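One protein chain omitted, others in place.
Showing subunit A:
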Amino acid sequence: MVAADSRASMGGYISSQSVKKIIEINPYMLGTMAGGAADCQFWHRNLGIKCRLHELENKRRISVSGASKLLANMLYSYRGMGLSVGTMIAGWDETGPGLYYVDNQGGRLKGDRFSVGSGSPYAYGVLDSGYKYDMSVEEASELARRSIYHATFRDGASGGVASVYHVGPEGWTKLSGDDVGELHYHYYPVAPAIAEQVMEEATAE
């Protein structure tokens, strides 16, 4: 399950509320964007090219491990040059589901759950407390949506739309895309307040 917000900021200015942060590398692999938008978009596209070349050269799909290693090696060769990329590569290959965290320092970690970006500690809080390895798809997508919502609530650099994608044996599908402002009132509806005193209209005199 992969989820992301859609806010881009330049310092204190919100430059966009509708950025696609989940990048479709190929029909069975997704990448997430955190850090520099240009760097992430470019290098994910580049990774897509390399994955396709692998398919053509080897007559089989590239594994998630291989794809993430390709990206990590590319980023490592540019280390110290100011790239800013914090990404997760999620996909499905013959070993099953795969999730890797890759960053601009060349670090690559295999894991079962990750959160990346300025709002990531907030998302981890919700994600960790609600996570079970054998949860259903519906529970997982709700947990993913909630994690993004709570991160957007507390972090100023996160907001916009919470998109949730599912990655399965047949590839990825987009499950939902909800505006986090609307999610807020969906999760925490405002009860009508009981007014103790009401100002009455003055009659025309």
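In this text, contacts are C-beta pairs under 8 Å (C-beta built on N, C-alpha and C of every residue); 3 or more make two chains touch, one makes a residue touch a chain; residues count from 1.
Operating definition for what follows: contacts and distances are computed from a predicted model.
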(message) When one chain of this assembly is omitted, its UniProt record names it as which of these: "Trifunctional enzyme subunit alpha, mitochondrial", "Proteasome subunit beta", "phenylalanine--tRNA ligase" or "AP complex subunit sigma"?
(response) "Proteasome subunit beta"
(message) Which candidate, A:R60, A:K110 or A:R154, sits in contact with the chain we can't see?
(response) A:K110
(request) With the full complex in mind, choose from A:A4, A:M33, A:A72 or A:L183 the residue touching the hidden chain. (result) A:A72
(message) Across the whole complex, list the residues on subunit A that are touched by the chain not included here.
(response) 72-73, 75-76, 79-80, 101, 103, 105-115, 120-121, 124, 131-133
